[in-house]
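Just passing along the structure, written as structure tokens.
Removed from the display is one protein chain of the complex; every other protein chain stays in position.
In order of appearance the chains are A, B and C, and numbering begins at 1 in each one.
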Amino acid sequence: MPRVFANAADEILEKEYKCLNHGFVRLIDYMGSDEAIVQAARVSYGKGTKTVREDRTLIRYLMRHHHTTPFEMVEFKFHVKLPIFVARQWIRHRTASVNEYSGRYSIMPEEFYMPGEEDIKSQSKTNRQGRSEEDIPSEVRKKVLDLLIAEQKSSFAGYTEMLESNVSRELARINLPLSLYTQWYWKIDLHNLFHFLKLRIDDHAQYEIRVYAKVMGEMVKKVAPLAWEAFEDYILNSITFSKTELTALKEFLPTELAAQDLDNFDLSSYEIAELSDKLKRIQKL
Amino acid sequence: MPRVFANAADEILEKEYKCLNHGFVRLIDYMGSDEAIVQAARVSYGKGTKTVREDRTLIRYLMRHHHTTPFEMVEFKFHVKLPIFVARQWIRHRTASVNEYSGRYSIMPEEFYMPGEEDIKSQSKTNRQGRSEEDIPSEVRKKVLDLLIAEQKSSFAGYTEMLESNVSRELARINLPLSLYTQWYWKIDLHNLFHFLKLRIDDHAQYEIRVYAKVMGEMVKKVAPLAWEAFEDYILNSITFSKTELTALKEFLPTELAAQDLDNFDLSSYEIAELSDKLKRIQKL
Amino acid sequence: MPRVFANAADEILEKEYKCLNHGFVRLIDYMGSDEAIVQAARVSYGKGTKTVREDRTLIRYLMRHHHTTPFEMVEFKFHVKLPIFVARQWIRHRTASVNEYSGRYSIMPEEFYMPGEEDIKSQSKTNRQGRSEEDIPSEVRKKVLDLLIAEQKSSFAGYTEMLESNVSRELARINLPLSLYTQWYWKIDLHNLFHFLKLRIDDHAQYEIRVYAKVMGEMVKKVAPLAWEAFEDYILNSITFSKTELTALKEFLPTELAAQDLDNFDLSSYEIAELSDKLKRIQKL
Partner (left out) sequence: MPRVFANAADEILEKEYKCLNHGFVRLIDYMGSDEAIVQAARVSYGKGTKTVREDRTLIRYLMRHHHTTPFEMVEFKFHVKLPIFVARQWIRHRTASVNEYSGRYSIMPEEFYMPGEEDIKSQSKTNRQGRSEEDIPSEVRKKVLDLLIAEQKSSFAGYTEMLESNVSRELARINLPLSLYTQWYWKIDLHNLFHFLKLRIDDHAQYEIRVYAKVMGEMVKKVAPLAWEAFEDYILNSITFSKTELTALKEFLPTELAAQDLDNFDLSSYEIAELSDKLKRIQKL
């Protein structure tokens, strides 16, 4: 389906962006961009706002106030190759469409994830689900790599042997390891993609899925740069304080702030009013 | 967002297709077509099938066997203007994205649905939710039209009067009738759109929503003609028989069918085998 | 978990909690409570955590870190009677199950929403979608009430007249106003209900839906008190600062905080560590 867009994202369409040792992400198609968000928002607000706000202001307003439905109007379709253990985390996001390579229909190719030596780390003591930043002895790393390779070879040899004996594919594959690569088409709208990226770019996500999330983030930035910028400011790099935390914060903040105290930051007059309201709410705790 | 496609659907993009007295459907954008369905299906089945089946056969196979996920890979975005009572039925389909004109932000325009005189019918006796096909006296029809017009005028006058007294818009609108027009952007994938169309093209759907469904059906046919053809054959014009109905059918069908008996219809050899299996299942009841 | 449980929520089951002039919310049934959240979370974390954390700590941890899936394990079913304009806002939440009274099948009862005189307000100047807090002249209020009542009476009289002439119900109803009451069963899980409540308890929501949200909030509090408490602390009463706002905040916060500075608040040692991390992130901006 040839297309002529005037969109910076078209130059990356269908290109393979490498992830991990054998994986990739390809942006296959997309529908809409920043303009589609604005167009959808304006049907809600009617004619009145057309002249008042320009696109960036409107998109930032929508993001800040969790008016999420206009972001659903942009759609992305990716082709992704990824290890099965990453696919298992990924598929937990239910608001997407998926067509995956099937080991019942087809023979799985012999491609396994192998971590870089520097990515092999010890169990974190503070984060029960993650890796430590501390060093692990290099002989342990080497042993891990040896174990992984040996196991991957032998399990694939068993798979091949069963296929050659005409064992049904759906059964022959059951001992293949979670490090095997699979691939799928994955289609999702921008609102739900932002939710995915927020969780999967986060430090608590497993390193191997973060790699993919970051590549997709760059792609979103090409397709909808204003939405991406707003996402970074208001979601990705924001901090939320609980009620009790705000009670603590109150002790450290000045009791009185003059309006002009907030003038020297990169905040619109509307954002200054909102920040001022937030600070007042804290003082009232 | 200018585009150059080689797709027959592009000629209808953004055009207003009239529905009812003031409504319309416009196809604003779409992503994918028959090709996208085939592409997604083939990632599941792997290389093996590429040469065996051609697109039409594959799409028909997918439709027939309820392999619905490849149809999710095609996306449509419509702009629709419709009476609120139609919108209330429409919104029950949850697997879509919506941005609707807001009567809290903006003033509602004075546009109401008025049925054609020939569409005013009496209550059906057999269908508790529908209209009768029987005639209704023409003086009743005239009275209905008069009642509707008078009421619409007076409720809009009340609305205007409240707005002029600076009553908040969100409150001033509460007495506007369900026949008032609203509008929205509505985005949905092809699988879910087929489900919507199946229910809303059906005779049991209210006439006023059927009008929209039929127009959208024509648009789908332009975007993905092979998928539409399969949808008509296998879903829209199919008939399902319950187990007990099949027991009855068994009595009227020949106990034995020779393979060649099924040769004279527009069925592929694979479809003949499937039909033959169905008939055998019936004979076993 | 014995089916005969002594949950404080059972005393409110099926009771009508009045909302607006004719509406109500009834909690018809529910499945699970705080225990179900804990049970589901523990299958993820395995045996290891059972002794370490007690329920409240675990639930607060889940809420704080957006581990939302355990909250999906609690389910609520409500019976709600509400004006159609409220129903139209409500139904935008798609992650729920609904069965609504049908004006195609049945005759709509003559019950309309009538605002209290004190709830009739002028259009807000700062909030384009809301009401002002300023006074509106009492003669305007009286006029609004008169207009609403007159219109409701006359539209219902027209409806009745059409029904008496045997016009089909699906058509006779189209001029009924948005202030008419409808009713439905509405079923939703706790995670999605929290999302609904966050948006609909908020000051930006229309007053008439806030009334319902608050009543349902009280019901949730009975069914899952620990989850509700965590929701209030970490979601409802939290404040999120954007990256730019944090840059401003940085100017007003002390550059150095000793660990003990955070000791005097109602924060667990784990929460103190998290807050300390947040403050460090701000200092690094």
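Rule of thumb we're sticking to: a contact is a pair of C-beta atoms (placed from the backbone, for glycine too) under 8 Å apart; a residue touches a chain by one contact, two chains touch by 3 or more.
Given the structure is predicted, the values throughout are model-derived calculations rather than measurements.
Among A:L13, A:M162 or A:I201, only A:M162 touches the chain left out of the display.
Of C:N99, C:T160 or C:N264, it is C:N99 that touches the chain left out of the display.
Chain C meets the missing chain through residues 1, 3-5, 10, 13-14, 28-32, 36, 39-41, 43-49, 69-70, 72-73, 75, 77, 79, 97-102, 105-107, 183-185, 187, 189.
Although one chain is not drawn, its touching partners on chain B can still be listed: residues 45, 48-49, 64-66, 128, 199, 204, 232-234, 237-249, 252-254, 257, 261-262, 265-267, 271, 275, 278, 281-282. Seen from chain A, the chain kept out of the figure touches residues 83-85, 88, 91-92, 94-95, 98, 102, 104-105, 113, 115, 119-124, 128-132, 136, 140, 143-144, 147-148, 150-152, 154-155, 158, 161-162, 165-171, 173-179, 206.
Please note the rule applied: only the chains that are shown with their structure count from here on.
Using the mean of the Cα atoms as each chain's centre, the chain most removed from chain A is B. Each chain gets a centre from the mean of its Cα atoms; for chain A and chain C, those two points are 28 Å apart.
Measuring from the averaged C-alpha position of chain A to that of chain B gives a distance of 34 Å. Shared interface positions of chain A, i.e. residues touching 2 or more other chains, are given as 45, 48-49.
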